[in-house]
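So the structure is just underneath, and the comments pick up after that.
What follows is an incomplete set of chains from the complex, kept in their original frame.
The first chain written gets the first letter, and so on, giving A, B and C; residue counts start at 1 in each chain.
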């Protein structure tokens, strides 16, 4: 049975990894990279291709196999679920705790909730804020992701973009 | 070294497979599914998700590993190469014999030509025509693809859509 | 029970009227004006607003009541049926003989075929050709439509646009 898990993964963090680890125990997993056309903003610093690298690399290090699909936004909620279904190989269920995702997929696929990780600790927004402020963030993401972000100078990019808002 | 190979794969055929087999000998391969938003037309009968299944299944049967990325059109040639680069994990070279692809990627990536397979025999357009006319087509595609198209009733879909043009 | 009937109505003709008359005997009817954003071309000379006037006027003359909804194209077949469902008030079935419409709506709504009118005689394309060539066309459309097209100088517009192709 195949399950789809969608996130923006800006960046992939240990909370995501926990969900993914549990999901692959039960399902063949498709990971959808949402807002794939977005990059170089404070909310979405990394391109879909960079996020693909993060996910692929981190999963490989743990021997996890998953299908990864970049999914550009359509900005039209009524057709979004059909859009996702069209871009992805077949899936039977959707794994999500996001109310909008659940609402939009419910007429077309079974939706199951994921067990919650600590959002207090693991949150893309908080990790990006830590990067901007120069606080420690590497312990919140898989080692592969920390190394990759260093390699592409991701923190410099984010801090640089943050100057727009000063 | 990573190479990108883009096609529409409507459907994946033995000509593609020959190029893929040679490419994976030399490169870590990314396969881009072009015109990913198109489906249910005579030119593009299959969704990106269905084409993903074909490619993934056929490659698995031969033990070939590749990254597969659906790539929607942007209909703006000047930005198309940047669009592809943004959606895909990093690649060093582009494999293509298509003049437009070569022209658009040349300023940004090294482009290498692929050895030609027989276009007379292996051509998406010709396979789709055979499907519509009820001629044999299964020998022109990998076994996995033939079975998958049967499973999703792909030939019926194509023949049905062809009635629009009668 | 509500039924949706979609056409481009370039222009509304007696073949459409025959289908509409039969449909309203059985269903509460929604008429979708397809390609609503198109106008001023040889294929689509009239705006959605003008086509709305034609349909509304012709139906009123026969005392027929129907909901009329302009439906812009999305140029993305996989999401088109969801797009139509989002724009229209609720409908239970779709009335169509068009293979693409049938194919795209089948997973989401019951589709019923309409009895065929003579496409030889009643066809938007043939009526537009007659208008361009200066042949008689008024007997192929409802009186209201003929008068309305005269009023907006629709034939002049079409003939004028045809000069582009000379």
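As a working rule, contacts are C-beta pairs under 8 Å (C-beta built on N, C-alpha and C of every residue); 3 or more make two chains touch, one makes a residue touch a chain.
As the structure is a prediction and not an experimental result, all values here were calculated from the model.
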Worksheet item: Full complex copy number, with 3 in place?
Response: 6
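Everything that follows uses one rule, which is that only the chains that are shown with their structure count from here on.
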Worksheet item: Once subunit A is fitted to subunit B on CA atoms, what angle does the rotation have, in steps of 5 degrees?
Response: 180
Worksheet, complete the sentence: When centres are defined as mean Cα positions, the distance from subunit B to subunit C in whole Å is 36
Worksheet item: Using CA atom averages as chain centres, what separation in Å is found between subunit A and subunit C?
Response: 44
Fill in: Touching two or more other chains - residue numbers and ranges from subunit B
37, 39, 47
Worksheet item: In the complex of these two chains, what residues of subunit C are touching subunit B?
Response: 76-78, 98-100, 102-104
Worksheet entry | In the complex with subunit A, residue positions of subunit C that touch it | 74, 76, 78-79, 81-83, 85-86
Worksheet item: Given the complex with subunit C, which residues does subunit B contribute to the contact?
Response: 37-41, 47, 157, 160-164
